[in-house]
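Take this structure first; my questions come after.
The complex appears here without one of its protein chains, the remainder shown in place.
A and B label the chains in the order they appear, each numbered from 1.
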Amino acid sequence: MSRRAAALAWACGAAAVAALPLLVKNAFLLHVVILILMWTVLGAAWNVLGGFAGQVSFGHAALFGIGAYTTIILFLKAGVAPWWGIPLGGMAAALGSVPIGLICFRLRGPYFSLATLAVAELAKLVALNWESVTNGPVGFLITDLPQLRLLGHAVDWEAKTPFYALAALLMGFALFATARLRQSRLGAYLVAIRENEDAAEAIGVDTVRAKVLTLALSGFLAGLGGGFYACYFRYVDPDAVLNIGLSMEMVFIPMVGGLGTVCGPLVGAVFLTTVGEAVRERFQVGHLIFYGLFMMIVIRFLPEGIWGRAALALRGRRKEAKGVGAA
Amino acid sequence: METFVQSLVSGLLMGSLYAMIGIGLTVIFGVMRIINLAHGEMVMLGMFAAFFSQKLFGIDPFLSVLALAPAMFAVGVLIYRFLLRKVIPGGELNTLLYTAGMSLLVANLALFAWSGDYRTITLSYGLAPLRPLGIAVPVALAIGFGMAAAVTTALWLFLGATDTGRAIRATSQNREAAILMGIDVEKVAVLTFGLGTALAGTAGVLLAPSLYLYPTVGELLIVKSFVIVVLGGLGSVPGAIAGGLLLGLVESLGAVYVSATYKDGLGYVLFLLVLLYRPAGLFGVGKS
Partner (left out) sequence: MALLEVHGLTRFFGGLRAVGNLSFEVAEGEILGLIGPNGAGKTTVFNLVTGFVRPSQGEVRLSGRSVVGLRPNAVARRGIARTFQIVKPFPGLSARENVTLAAFLRHPARRDAEHAADEVLGRLGLSHRASTLASQLTLMDQKRLEMAKALATDPRVLLLDEPMGGLNPSEVDVAVGMVERIRRGGVTVILVEHVMKAIMRISDRVVVLHHGEKIAEGAPAVVVRDPQVVAAYFGRRAA
């Protein structure tokens, strides 16, 4: 894609995102769109590590949870407004990811995955037992909605639009960060690590540094998503923000959309969230049946994911071979 | 002292069943390099099969296990033949994610079909525990232990003394060499997956009278199984036996001497430490 075409695509995307709340007046539909945006951020968070660097984490709920707890605790105990609290939540998760990375990246392949799973379970135990900070199993609920003012306007907590705007901003940031990463040397190095870690070291790639940096970026994005979740649902407890299912959903979204692509997480989130919400009406936990099924179908028949396959079809295979990954 | 001996005994009884689950996971890993994330769901299926056999047909779990073990073997063979085999060439991470999807699918289908209610199996006998030497031994666990010991011994003999068993061990030790020796590794893989699934399912049937049954119990059990096989060394059958017994002991002693919450935390910390510093397992027999 040429530079001009890329700029055009970004502009069209931004215009569509800006126009959407004017067209969608139904509160439930807008809620679904907000969920899609949030899941795109979370899918993008997992994708930079899992899709680009090939490091399959089963513990991203821990990073999401750190973000959610940081944002809600700052808000309830120190009165920090969400628009500061969410980025701080992202930063807390990025910081928390560094020791996790230094421990888990000593392991490779499936062993890394198992270690992240254990770390996430440990994080959940900490949240359950460190009552003075986390309120234990009870968690936090934002009950009284304080008067907050942004740019001279009172924030309307009940309206969906402010949350839509916030989520759109976060999603834009996540996709932009992924696009930049893909063009950078670090992004290329991550692909080298995914393809063959020993060979990457041999050509001078500091694989540990590259992976830890990427996990920090991934943690930052996951923490942003967690902070947003806390504000939007006004509720955080260990079961809600630190469960294995959440880690798995973060894996599935970029998998279904297209691993190691910029738009894959968006496509995956649109697909999975729409299906999930549609069936949630009928059977309560039914959406997870479909998530599992899609996962199996995608790996078997569409390993590039929906967007990955579409991108391949658009450009033709020969041209594809020249670049690292798809768009 | 009495509490200590008591927890020791119940830990070992429970551990024998954990060991069976762990052996199933570890033989599959050894032969196919697959970490089967849906292994916990196979245990869950065994539990529910035992429940419905009793409820619908009035068959005692310790009797129905004779039919359910081969049935679970067939389930494993079918899963391997029609699902897993096609994705294995895609690499071990793809396979891992595939089994993650399968785990989610099976657990939530079960949740949809059977609801999330907690169920129990009540036996008509053994309401009071046996009391040899003053130690309380629940009858169901004691029978389960006996059967688990028998199955494990049989497996041991099968792996050690039959041609098929030796082919499985050879493939586990060195796949390329096994191919060169003329072993049909594809057949070995089907057999092993069936065997591993049968072990998980059998353990489920034997556990059913002693645990609560619910569709997402697999999530808890799969994490436990990882701890077991990593402690014992991935791919090692004796390691899984030792790891299972060890985990049973840690849990029952931990519940008495450490708080119940921190006991689980210790399990994970131990798990991470072993992964990092003794990747071949505590006994150094697994493959790293």
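The criterion applied here is as follows: a contact is a pair of C-beta atoms (placed from the backbone, for glycine too) under 8 Å apart; a residue touches a chain by one contact, two chains touch by 3 or more.
Since the model is a prediction, treat every value here as computed from it, not as a measurement.
Novice: So which of the visible chains would the left-out chain be touching?
Specialist: A
Novice: Looking at A:129, A:207, A:243 or A:274, which makes contact with the chain not pictured?
Specialist: In the complete complex, the chain left out is touched by residue A:207.
Novice: Touch as defined at the start, partner being the missing chain; which of A:33, A:88 or A:192 qualifies?
Specialist: That would be A:192, which touches the missing chain.
Novice: Contacts of chain A with the missing chain: which residues?
Specialist: 183, 185, 188-189, 191-192, 195-196, 198-208, 318, 321-324
Convention: only the chains that are shown with their structure count from here on.
Novice: Would you tell me which residues of chain B are touching chain A in their complex?
Specialist: 35, 83, 86-87, 90, 92-94, 96-98, 100-109, 111-112, 219, 223, 226, 230, 261-262, 264-265, 268-269, 271-272, 275-276, 279
Novice: Along chain A, where are the residues that touch chain B in the complex?
Specialist: Residue list for chain A touching chain B: 54, 56, 58, 103, 106-107, 109-111, 113-115, 117-119, 121-122, 125, 128-129, 244-245, 248, 251-252, 255, 283, 285-286, 288-289, 291-296, 299-300, 303.
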